[in-house]
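Quick notes on the structure that follows.
All protein chains but one are shown in place.
Chain lettering (A and B) follows the sequence in which the chains are written, and residue indices restart at 1 in each chain.
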Amino acid sequence: MKKEHSKAKKYGMVIDLDKCTGCGACMVACMAENNVPFKKDESNKLDSITWLRVFKLTNGKSFPDADTCYLPRPCMHCEGEHGHAPCVSVCPATATDYSHETGIVSQIYTRCFGCRYCMAACPYHARYFNWWDPVWPEGMEKLLNPNVSVRMRGVVEKCSFCFHRYQAAKEKAYYEGRQELEEDEYQTACTQACPAGAITFGDLNNPKHAVYELKKDKNAFRLLERLGTNPKVYYISTRKWVRQAGDNYLEGYETEGKVKKHR
Amino acid sequence: MDSALIPKGVRRCSIGQFALFVGVVGVVLLWGVFAMLLCWIKGLNQTNMNDYYGFALWIWADLAVIALGGGAFFTGFLRYIIGKDELKNIINYAVLIGFICYSSALLILAIDIGQPLRGWFIFWHANVHSMLTEVAFCLSCYFGVLTIEYLPLILENRQLDKVPFFHNLSHNLHEVMAVFAATGAFLSFFHQGSLGGVAGVLFGRPFAYREGIFIWPWTFFLFTWSAAACGPCFTIMITRLTEKITRKTLVKQNVVELLAKISGWMLLTYTIAKIIDTWYWAAVSAPAGGFWLMDFYSNNPLYGPWILITEVLICGALPACILITKSGRKNPFTLMIAAVLAVIGVSLNRWVMVLQVMAVPVMSFDKWVMYSPSWQEVATTILPVAYGVILIAISHRYLPIFPQERELNPIEN
Partner (left out) sequence: MFPFIFEWMWDMSHVVFMGGLWYALTIIGLGMTYCILKAAVDTAQGKGSHHHE
């Protein structure tokens, strides 16, 4: 029993794309929860910060075969090989770290000096740079989440799987004399906000957590699996074209054996 | 007016003409300084960089000037370690150009980072597994070496040389210069290489990613090699340009030819290695990530196959062939063409390894994103050029940069 307690956690997500309606509630919840700054004009998506971004995918066909899929993309918290995530290994100042305890890729804002090498390394565009200092509308400072530090101009930020919630849950459990967290004690803001219940969050290593079985679904896939990033966000879709959009495939090129499986 | 400072036995333009020249270039310099201050005070929102283009014009400029400044370490290596004695006639200028390139690179990096006051974190909290850490350490150390190599030149100024301590220090520095040059070559091997590694290790970016040996991707070795090949070409190009402006021959043809010949063979072997690398990447590495070669060169307004042809053939194989043939080197025109092509080639390679890496979509539903720099980025990139021109002008006027100048341009009294 004790052995099971000491087993490292690997927090991850399974997102059912067939359930996602693209409403954007997850994005809003994420921004509110994590004090994500915004500009007056957010029309330029290339320099606005969205820790969780919903992409719109289409199958490129015309009516009546046209089909659309919305794909929420948080940070993938890549494990790479043994924690060798694309972004973690390149950060020159050790400002981003892979936790072998939780599987979460952290970002230390006060350590980051803004070289943006991690952004160049991330194929998912999950990392964002603070091009401006955050400016909150009058009175909104009081509504900020006190558990999440706001970030200054010139540093990189990204989805943390609401790590502050993990810390709070751990503190509570410790206070109550427990070592382990129940599944519902630590959930991300986006998971809870999704009205369709498309997002499931939990410990991928824990058989008691829903994600443990979901990730084994025959329709489960991850984004850019072939690159060896070994992400911890899984997607499920019964639609083949959606599953195929998760990676790049070459016709006539034998790739099956080359896909790195890290499950 | 300033004749007491000018080396004996050489002719220089009038102080008025000199001041006018420096003044005009100085205006450009001030424009760059203004843009630099804007970036520091208002932040990087002054640029056209964005979350897709975390690396842009500045990082390209950085990589390019470091490659072009490679003439300093490689010429030093040939002169002090291999013992090519004739190169003593061009080594001073190679060092000066290297000093300008490296100080520019450090300045650009200081503007490029989002939190300049935290720049020292890269040393203090160093992540030894990051290629950028290796770049920062070796770059700073090598800049120190270049300063040490430039120092005796300054101390040889006619007035400074009169101070016995300075005269002795300069003399001693010359005596042990081989040790510094060897250290410089060691440091350069690693920072030129790790700059190549910066892109090569990005396994999330199939356009940049290369396999290699241990932690070093092939681009590590290709960058060192190309800098050693094209750096001297830049030295030759600037030397010839200086000669045109000053209307004097400053370095004997045989010296330039020797450097050109070595550079040519380096460039030829580099081009062969680059072709092998490109083939392996196109045939093995990229398809393993789910990409055909042409995926990287189509469906966008700028990046096409012309880049590969220009970089590898027109600016690689062609100048190499010119430089390894005797007649190609002997003809000042073809020599200059070859040097310019090599410089363009290495600069284009650095552009591709920075900007195109950012432009290529990786996720199947992502799109090509193009970028054009803001005027602040352009001005801060031109700033080092203006600074370089001014430093060369001052150094040439007051320091004995070219040992053969007096012999080649005798003054009749």
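Quick note on the criterion: a contact is a pair of C-beta atoms (placed from the backbone, for glycine too) under 8 Å apart; a residue touches a chain by one contact, two chains touch by 3 or more.
Predicted model, so just to flag it, every value in this text is computed and none were measured.
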Whole complex considered, the hidden chain contacts B
Where the complex has a chain not shown, which of B:Asn168, B:Asn254, B:Thr269 or B:Asn299 is the residue touching it? B:Asn168
Which of B:Lys88, B:Arg158 or B:Lys252 contacts the chain that the document leaves out: B:Arg158
Who touches the missing chain here, B:Phe21, B:Phe186 or B:Tyr297? B:Phe186
Candidates B:Phe123, B:Trp306 or B:Trp375 - the one touching the absent chain: B:Phe123
Residues belonging to chain B that touch the chain removed from view: 8, 123-129, 133-134, 137, 141, 144-145, 148, 158, 161-162, 164-165, 167-169, 171-173, 175-176, 179-180, 183, 186-187, 190
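Convention: only the chains that are shown with their structure count from here on.
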So, in whole Å, the Cα centroid of chain A is separated from that of chain B by 40
Residues of chain B defined as touching chain A within the complex: 43-45, 49-52, 54-55, 112-116, 118-119, 121-122, 124-127, 129-133, 136, 198, 201-206, 287-292, 295, 357-358, 362-366, 369
Along chain A, where are the residues that touch chain B in the complex? 44, 46-47, 49, 55, 57, 71, 80, 86, 89-95, 111-117, 119-125, 127-133, 152-156, 223-224, 226-229, 244-250, 253, 255, 258
